[in-house]
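Quick one: structure below, then a few questions.
Here the complex is missing a single protein chain, while all its other protein chains stay put.
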Amino acid sequence: MSINVLLPAMIVLGPFIAGLAIMATPEHKATLRRILNITGALITLSLIGLLLTSVDSGIDFETRLPLLPNIDLVLRADSLSLLFVSLSGFLWFFTTIYAIGYFKGTANRSRFFAFFSLCVGATIGLALAGNLVTFLIFYELLTLTTYPLIAHKGNAASIKAAKTYLVYTMIGGALLLAGIVWLKVLAGPLDFTTAGLLVDIPNLDRTHLQIIFVLLIAGLGVKAALFPLHGWLPVSMAAPAPVSSLLHAVAVVKAGAFGIVRVVYDIYGVEFTRDLGLTIFLAALAAFTVVYGSIRALSQDDLKKRLAYSTVSQVSYIALGTAIAGPIATIGGLVHLVHQGLMKITLFFCAGNIAETLGVHKVSQMNGLGKRMPLTMGAFTIAALGMIGIPPIAGFVSKWYLGVGALEAQAPWVLGVLAISSILNAAYFLPIINAVWFKEQDSPWPKEQPRLKLETHWMLLLPPLVTAFCALLAGLLASVSVSPLSWSTLIATQEYRSVLPDLSSMALTYRTSSFWVLVLPISLLAMMAIKNCRALVIRLIPLAPLPGLLAAVLMADGDITKQAFLTLTALLWFVGALYAQAYLANDEKRNRFYLFFLLTMIGNIGVVLSEEISSFIGFFALMSFSAYPLILHSESDEARSAASTYIKWVVFGEVILFAALVGNTYYSNFARDEVPVIWVTAFLLIGFGVKAGLATLHVWLPKAHPVAPVPASALLSAVMVKVGLLGWIRFLPLGDESILVLAQPMMLLGCSAAFLGAIYGVFQNNPKTVLAYSTISQLGIISASIGFALAFPNSWEALLPAIVFFAMHHGFAKSTLFLCVGLKKELEQKTRLTPFLWLLALIPALSLIGLPLTSGAFAKEALKSATSSWPLFSTFLVLSAVGTSLLMGRFIQLMQQPFTQPQSTQKRSAQLLSMQKTSDSVPRWGLILPTALCALLCVGYVYFTPAFEFKIHQSVFSTMSWAALWPGLIGLMILIASFKVRAAIVAPAAGDILIIYQKIGLLCQKIGQHLGHSIARKSTGLSSYFYQTLERSQSLLNNSSKHWVIETPGTVMVVVLVLLFYTFVS
Amino acid sequence: MFNQIDLEYNGPVNDPKASWLITLCSVLGFLIVLTLVLLNYDAHNAGLRPYVEGSLSSSGVTNPVTAVLLNFRAYDTLLEIAVLLIVVIAVLPLRNSKTSLVRCIEVTNHDLVLTSLQRWLAPAVLMFAGYLLWAGATQPGGAFQAGALLAGACVLMFQTGVYRVNYTSIMARSLMACGLAMFIAVGLALIWFEGSLLKYPQDYAGVLILLIESGATLSIAICLASLYSSLIDIPGTGHAATFESGS
Amino acid sequence: MSSELLYSLTGLGLFAIGLLGIVVAGHVMRKILALNIMGIGIFMLLIAIAKQDGSFVDPVPHAMVLTGIVIAAAGTALALNLMVRLHRMSDPKQGKPK
Partner (left out) sequence: MTSLSSSLLLPIIVFLPLIAALVGFILSRNTFQGQLNVGFAFVQFLIVVLMTILFLDEQSYQSAVYQIGSWGAPLGIDLVVDGFSILMIGLTGLLTLILTIYGAAYYADDPKSLRFWPLWWLLIAGLNALFVSGDAFNIYVCLEIIGLSAAALVALQSTRASLEAALRYLLVGLLGSLFYLMAIAILYRSHGTLDLAQIAASSGNGLPDQVAMILITIGLLLKIALFPLHFWLPQAHANAPTPVSAILSALVVKASLYVLIKFWFEVLSGSTTFGASQVLGVLGGIAIVYGSWKAFRATQLKVLIAYSTVAQLGYIFLLFPLSEHAANTSSFSGSSFSGSSFSGSASQAAIYFIVAHACAKAAMFLSAGNLILSQGSGDIAQLKGIATREPLNVLIFTIAGVSLIGLPPSAGFIAKWLLLTTSIESGQWWWVLVVLSGGLLAAMYLFKILSLAFDNTLDDGAVQRQPKALSSKLLTSSALVLALITLALGFNAEFILNISNPPVGVSGI
């Protein structure tokens, strides 16, 4: 007996022995039990570690015990089993710690922990099973050992849950057994073989194999909670939290999913399964479950129930990845096994924590929970965001690979499923996160435990933190060689020995150029965690973007786009941070603001620096989501509504972008002989268009920008929207070919945004809204230019610098204007300083109009010259200046008027304003100086920005042209002329066509709810169908069994006798 | 059939008429088939007769039935005695009284007929039982017949109520067990001496068989007597009550 | 018709009667009796089998009958005992179990 025979057996036996020892431990000996628990888990963990290292060094592990003739009990360590074993062992350890904390001082602990150990032993055995029969044995053992855990509480709900669980799993087990027996008769000992067992066996009846496959999947699908078989999972949330974690993350559902993987890959073999036409069946089932689970989760108020439905949805990703039957999708599915485990266990830990500590069970009770339990909710947030698939958390990796894999396997519809699921995920997780962090506690906690030093017992706190951290790491370091992803890749390599493409091109490395730029902001962020340092950090924040500037200066590789954007970003963040110092000096929520300010900054700079897709999309997401609290900052009704609009569009944009980038990656790396399809470009346009305020996708802009604090709106409007542009420049196939189908709508949208935005903006009463519409209008010009580039690829070379230059110009000008809004008080006061201050407002305004001698004129000139091949475009540019001048005029006019607070604005901000008014009448230099700096930049950037080609040809005075002047004058005239008319018109609501979207959204919601309800009704019907049938048959049999009572056994006996005679003699 | 344990005399037939008919037809059919078997198929020519005849001389007895019972198929007989013992154990009271095997008690109202019958008949029956036992070796007869006769004598004696037998006394139990015990002892001893279970040495076969039969006779007699007494209520004695009181 | 056959048929008839009786009889006593009748039927059959031809009878069926009788007696005794005990438990006047 050498080590390679003993080790797998020892790993399986470890938890079993621990379980038995615990079972024998008297109830009152808590310490002994704890020691047994922890040592058991630790020993198993270290044995698994040993196994891992040994397998890595090429030793074969196999324990084989004869079970029946021709059937052995086989425990074997291959890469797939190791993946699952390590996950179980690792999560078991933390769940044990958690459970010890959770069950402190309750009854029947020996029983609980004993079965807990046995359960994990069964899981590990299942993972190491080397053939289908061994798998079945441990699979059923798992069912049995889970039962006492679910029933542990012993109340009516948990008994019912346990019963339901059994009904499902027993039937599933029976089906599985039937399938396995049948298969065994056909194919002999069912050892798992990579690349499939059945391939090598000749003369198998295809129909039989198909039926067997359905039997097997039905059996496994019960545990994997595939659609019609998932009913037990939501019910069993009545179990204690550690059990739920175990059920959802470590053992049970994973066992089902793992079994499906085994059956498809190691028994049937992927190609063979596809041959039999079974993958599509499985994929459709899994896809439906994904969507279905999400829809059901939406309407659950019970937190654990919501999480349970989320599990239903998420676990099917694994099955989906398996069923898509392509190597990349396989990786996605397998890695989700681990990732979902990490994230879901975190969520359940957190749910358990709040239930245990505060008695909070419902989503509706969670308002303001973040203040009471910040660490727990932090972990929750990370995990929830990961579930949605927000990079760089683990969930994204899975979805990414699934998406690319789906395309690779010619199943683009899966992408749609992923998108819908992600949106739904966001729809049920984001409200929770919002409630937790950004709402005030509205009622006392149902059952508050006495406050400890930490927010709850450390044993309850540590596990979720660790697992959340792991989920984060697993996503961030996905490309590291020991990550779950690399592991899954290894497994997939074995399963698809011949057809695995080179995956390095889609690795998620999160690479950025000059990462050192981000070191300072990140370290500041880290320092914010320490209470005492916060004041210092806030002082230091303006320094954070400066390394970016340095990097831009040092950048020598000639990538002007990046250099320009980096310059713009760094400078404006610097200005914004400086401005914020003064603007938010007295704000209560300063800390939160700066936290997200920093995060957004990191995201923004990171996006600019990013070198490949993963880092781009990661930082992009970071920036987009971190901006949410900035918009929400005042927490007025308007702010809430704006922020919620914003986040919806962000999610929409992210999802579209995800699909687009998946497509982009696939077509640029794997589809050598296919032409990129048009939808990828379209999705890119839409995805980034949301950020870049593309007309019809712009509606969040005029709502969000005005409500944010001034520095935040400045940055939003000036920098962050430009990231959309950056995305376009990076990923669109600009300059390569013409995509007229998209170019025309793009130009049309750009033009209409430029004009209609201006006209709509003129009627606004809030200067910030006016500025926002101006942004839309200006971005319309950019969009139109991009459209132009799509139409005329040849012009791209000339157009790119012009667009970048235009973007910079707009960034500086618009931020100055926004900052000026904050100076409104000073502008109204008639001091010596006032004219200079007005100058600060006028310079960028004029620049935007593009009056001669301004940088705006430069920018427009550059655009004009780049688009000279189509004169109509130049005309459009000139005409757009009329709109801009209208807007600027309106802005100046509004700045002159005494600012009337809209009634709906919350009183608090008004008080804040009045407080400021009374407290100091001296000019706030803290605000003025950054504004001035910004204005200076607005004028001067022309001179220090990178050497754009056109700068060489043109001088400032070359912009002196009538074409640049007359639109402004016309605009001014119109403004003056229409003064009366406009005054009579009530300002229309900011966000113009948002109403339409809202209507559509409401409609969708209604349909969704209706659908959800009807599904819910149907499926509760389905899950209770069994019970009903049972009851009905029970009563039927009850009635009939009265007649069945054999009152005349003697007669019966002679009848049997006659029967025997008949069968024998005749 | 046995669904209800009906204790009512002359109670109604508890199976309904239909099943009565079914049963009747079935049983008749069954009977016909059995008869057909008997009529159409010849019996095996001689059965085991030739074998018995061939080995009779070495069996120690001359009566072939006794030879079969106590030699060739003695194992069956041994188990048969065990069957009897089972029933006795099952019906014996649970309380072991310490009184002796037989006691005389004063009975006030003598039943003259019974008493005289007992006086006259009992010794004769005893005598006849002894003869039957002895004769079993050569003619029909043997342990069971003798035992049954003996039991009859006992019943006769105890019916009067003068003699009270304590079947649970150690003596009675020893007597009941002695048949089986002796059988087993002889059987096992023969393994030791002859190398096979119940393999009588030819010279001692008759003696050993007689020994076994004597033990068996005693056991059978007292067993049957105890079975009888477990069933009846002896008037005025309260016998049955004491019998059942242990349970 | 030989006497053996007569015996055999009678035996079979008794067996059938016993069988019929055990199925349809009411009182348990009757059932016990029916069982005994069945047994006796078999014994008769065995005895008839023993004398298939000529003078010398086959002793083995005889031995079987003797053993069978003891066993049947024992079984009957136990059954009667149980019946009596049940009877004593029930109401003596009604004769039905309580």
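Annotations for the structure displayed:
Per-chain numbering from 1; labels A, B and C assigned in written order.
Throughout what follows, contacts are C-beta pairs under 8 Å (C-beta built on N, C-alpha and C of every residue); 3 or more make two chains touch, one makes a residue touch a chain.
Here the structure is a predicted model, which is why all the values come from computation and not from measurement.
All shown chains touched by the missing chain in the whole complex, by label: A, B, C.
Looking at A:55, A:73, A:350 or A:840, the residue that reaches the missing chain in the full complex is A:73.
One of A:78, A:140 or A:408 touches the chain omitted from the figure, and that residue is A:140.
Not every partner is drawn; the one left out touches chain A at residues 23, 65-69, 73, 107-108, 111, 133, 136-138, 140-141, 143-144, 147-148, 151-156, 159, 162-163, 166, 170-171, 173-175, 177-178, 181-182, 184-185, 1037-1038, 1041, 1046, 1049, 1052-1053, 1056-1057, 1059-1066.
Annotation for chain C: contacts to the undisplayed chain at residues 15, 18, 22, 28, 31-32, 35, 38-39, 42, 45-46, 49, 60-61, 64, 67-68, 71, 74-75, 78-79, 82-83, 85-86, 89-90, 97-98.
On the side of chain B, touch with the chain left out of the figure occurs at residues 2-3, 5, 33-34, 36-37, 40-48, 51-52, 55, 71-76, 79-80, 82-83, 85-87, 89-90, 92, 94-96, 170, 173-174, 176-177, 180-181, 184, 187-188, 191, 194-200, 246-247.
Here is the rule we go by: only the chains that are shown with their structure count from here on.
Among the pairs A-B and B-C, the greater number of C-beta contacts is found at B-C. The mean-CA centres of chain A and chain C are about 86 angstrom from one another, to the nearest whole unit.
Centre to centre, using the average C-alpha position, chain A and chain B are separated by 90 Å.
Centroid to centroid, with C-alpha atoms defining each point, chain B and chain C lie 15 Å apart.
Of all residues in chain B, those touching 2 or more other chains are 1-2, 15, 19, 23, 27, 30, listed in ascending order. Residue positions 19, 22-24 of chain C each touch two or more of the other chains. Remark: chain A residues 1046-1051, 1053-1055, 1057-1058, 1061, 1065 touch chain B in the complex. Every residue of chain B that touches chain A in the complex is listed here, in rising order: 1-3, 15-16, 19, 22-23, 26-27, 29-30, 33.
Chain C meets chain B in the complex at residues 5, 8-9, 12-13, 15-16, 19-20, 22-29, 31, 49-50, 52-53, 56-63, 66-67, 69-71, 73-75, 77-78, 80-81, 83-88, 90, 95-97.
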